[in-house]
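Can you keep this structure in mind? I'll have questions shortly.
Only a single protein chain was left out; the remaining protein chains are all shown in position.
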Amino acid sequence: MDGVFDVAIIGGGVIGSAVARELSRYQLRICVLEKELDVCNGVSGRNTGLLHSGILNEEGLLRTECCKEGNAEFEQVARELDVPFRRCGKLIVSFGEEERIRLEGLYRRGLKNGIPGIRMIGHDEIKEIEPNADGDFAIFIPSAGILCPFTYTIALAENAAMNGVTYYFNEEVTGIARAGDGMFAIHATSGTFVSRWAINCSGLSSYQISPMLGFDSYKPKRVKGQYEILDKKAGAYLSLPIYPTPNEYGAFDVHVTPTIEGNVLVGPTIENIGTELDYSATQEMINTLGCSGEKLFAQVKRDYYIRNYVGIFPTAEDPLTHAELDFQIQTKPSVPHAVNLVGINSPGLTSALPIARRVVAKVKEQELLIVNKTFNPVRKGIVRFSSLEREEQDRLIRQNPDYGEIYCRCECVTKAEIKQAIHNVLGVCTISGIKYRTRASMGRCQGGYCETRLTAMLQDELRLDKTDILLNKKGAYMFTGKVK
Amino acid sequence: MERRDVVIIGGGPAGLAAAVELKKRNIADVLIIEREKQLGGILRQCIHDGFGLTRFGESFSGPEYSQRFIDEAAALGIDAMTNATVIDLSPDKVVTVAAQDGLKRIQANAVILAMGCRERTRGALAIPGSRPSGIYTAGVAQSYMNLYNTMVGKEIVIMGSGDIGLIMARRFTLEGAHVKAVFEVLPYPSGLPRNIEQCLNDYDIPLYLSHSVINIVGDKRIEGVEVAQVDARMNPISGTNRYFPCDTLILSVGLIPENELSLAAGVELDVRTKGAFVDESHQTSVPGVFAAGNVLHVHDLVDFVSLEAESLAESAAQFIREGELPACGIALTPSPEIGHIIPQKISGTRDFQLSLRVRKPVGKCKIVVRQGEREIKSVSLPKAIPAEMIQFAVSCEKISSGEPIEVSVYER
Partner (left out) sequence: MSDKRTFTCIVCPNGCTIETVFDGDKILEINGQQCKRGEEYVRQELTDPRRTIASSVPISGATLPLCSVRLTKAIPKREIFNVMREINKVRLAAPVSIGHVVIQDVCGLGSDVIVTKNLPKATEA
């Protein structure tokens, strides 16, 4: 680390990166401390990738307000940050009388929340909207959409970095002290970061960072959700997310969601777990996903399974009522120059920028911020060869022959894209870092064709030893050395 | 747009053999398109020997075997575009290729699909557990070891007893790694008996049949696997769990014909082979599009891949000259004991080669080809196992038109 910062953001997920980006609009020296080797390795990268409408949350909550605000502005955000996104709408379907009653309750909440364009529809209209969906009744929510959470978080982080924010990876915060001059001394893996402000955006670790900063500790309550990713061949049959009616506890059981890239996500399952972070998939939940998914969408077949993953959602509960707390953006008179974000789970992805603006407002309550006149809200992503028209593909190849070498055959990713990903502005150098930036190895062969190329190129471009190549985190080495 | 008589997609053993044979049949304008920088396909990394016993009566390593075809293709002046990937194939046989000098579109009279296959992955099997590094399919590990000089690990557990996994068990052992065990979920091996013998037994590597990996442990690098014995329905038997520490898990759990381009061209696939439905000429449901080798059905021996590809040349040449091939209206169907057959339909006017695999091992048996009540052909075998493809010629003499043909196996 280099000198003293005005703001240190703890956590480089979608929230931390959105806060970094929004604060980079002002003349501030900002750093982001991330314990993993890339952004998006926690909650932000392990969710459904949905642009929520706000129908699922109670009226008057901060999460509802942020969600609606984030939803409404996303066309502009997507344009600025070059994030693929589709406002495809969503169906919440019901079967039978009991579900219909619950669905109507949800619909009334949607009306009260002012969710634009929602409609109660019958079987025929369900079939008209999506022939592969089924149900007696459904709520159609036209404002819901899908986006890639990796691309979005990376875009926010890269835009922040372009505007002067410094990302530090492999920096796990272990303690925070306050010097006599009021500066925070943030002890992390490689040493101490000194900063005037500290902002806790650490997701699943928020409950540990809160007391370090001087805020109340709270008991985390965690929900584990398992997902299955389906082949794009199944994706061809699904145009929008299909949710079942919430169960009697108000939670959504397994649903199916198309991804912006054309795959299908089945899940999540719901399991309440303690504080332990266990990302293991279990056979029981794999079976549950298969059975429940199939009921909503006939293409949930074993032949289409590509991969599974587990997400863990941080929730904070009220110590007295045990009810789940709303999003918390806390400041405290006894802890000046600190903002503490707690309980940011769903719809955190949709709400990231609205939350970030509220964080900026909190900072402004305590000091005058000077506008950064060079701030540029526009970030360009790596051009996806596969998304271009043939003429455009040809033109690119003629400019740069690396576009003519297909490294990942399933997702049609070229050598040129991989090279750009390796030299990303954040300095991420893991295999999964390349994957999240290009989609290489995310297809049906799961790197069977391209992984050898990715590792060889990473090794060559960054002059790494074989043993230094990591899948995604410290200790996740790929190789033990040379054969000879 | 560039025009070609024949475009062959894939420069591995199938594509090379087809090219050479077509050229010999005076089809001058043949183009092989290969995505790697060199021809040879998967054989480039198959450095063990045992190739060519059927085709050449001699045992070679994979690179030597493919070099014979590469040399022959070169001597015949066959065009090959390497480091070029076909990214689309249209139903009217326009091939779109990405290469370093641009995107090319080639109109072909005939297309030969020779793209080979890919490996089944952990994700496709949905193996429970965490997602650490150190999990490789056998072919990927083979590529790392034999082409990139990269050692993927030292303490190895292998899941699945496919041939590549067995070959890799021996490779790892010879290069100083420790292969702890091979686990096969079925009650019999998936690989060839000779590979069980010379790759596992020779090196005292235990093979556990009816066992499966039920959990993967390790947050960063894989630390071990939990294994259980399975019952007849492949469900883990409680109380049989054992933990095997390891730093590497190799998967050799099956190969899947790579037919994404075939689907783009509108080629119909057989759910049994996961390859195209073909007739006796190896022509797919799209006229002028042929398929051979592992893209059609997974072979156990490269020799059979070469022979299959060579056998389609005559018909492909006829198609190019005449623009069509005899209609094939007689359907061939396998009985339930037979996993799949190739071809799935015939004309009844030509002799043809029948390929099949049984679903489960059987001892002394008879394979019978029957049209209605009439026996067309029968072949007696000392044994039949799923690991081995069974091939024999069938004469058209006794075949009459129309009525479907059934292929059955009878244990004796």
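By written order: A and B. Residues from 1 in each chain.
Criterion: contacts are C-beta pairs under 8 Å (C-beta built on N, C-alpha and C of every residue); 3 or more make two chains touch, one makes a residue touch a chain.
Remember, predicted model here, so these are calculated numbers, not experimental data.
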{"item": "Hidden partner chain, touching residue among B:E175, B:D231, B:E268 or B:E375", "value": "B:E175"}
{"item": "Candidate in contact with the missing chain, chosen from B:D49, B:E314 or B:E337", "value": "B:D49"}
{"item": "Sole contact to the chain not displayed, among B:A98, B:L192, B:V278 or B:V298", "value": "B:L192"}
{"item": "Contact footprint on subunit B, counting only the chain that is left out", "value": "37, 44, 47-50, 53-54, 59-61, 63-64, 67, 146-149, 174-175, 192-194, 196-198, 201-202, 300-301, 382-383, 388"}
{"item": "Hidden partner interface residues of subunit A, rising order", "value": "483-484"}
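Methods note: only the chains that are shown with their structure count from here on.
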{"item": "Distance from the mean Cα position of subunit B to that of subunit A, given in whole angstrom", "value": "39"}
{"item": "Touch list for subunit A against partner subunit B, complex", "value": "228-229, 279-283, 286, 302, 305-309, 390, 393-394, 397-398, 401-406, 409-410, 412, 414, 444-449, 451-452, 455-456, 466, 470-484"}
{"item": "Contacting residues of subunit B [partner subunit A, same complex]", "value": "35, 83-85, 87, 96, 98-103, 105, 118-119, 121-126, 128-134, 137, 139-140, 143-145, 147-154, 175, 214-216, 219-221, 247, 260"}
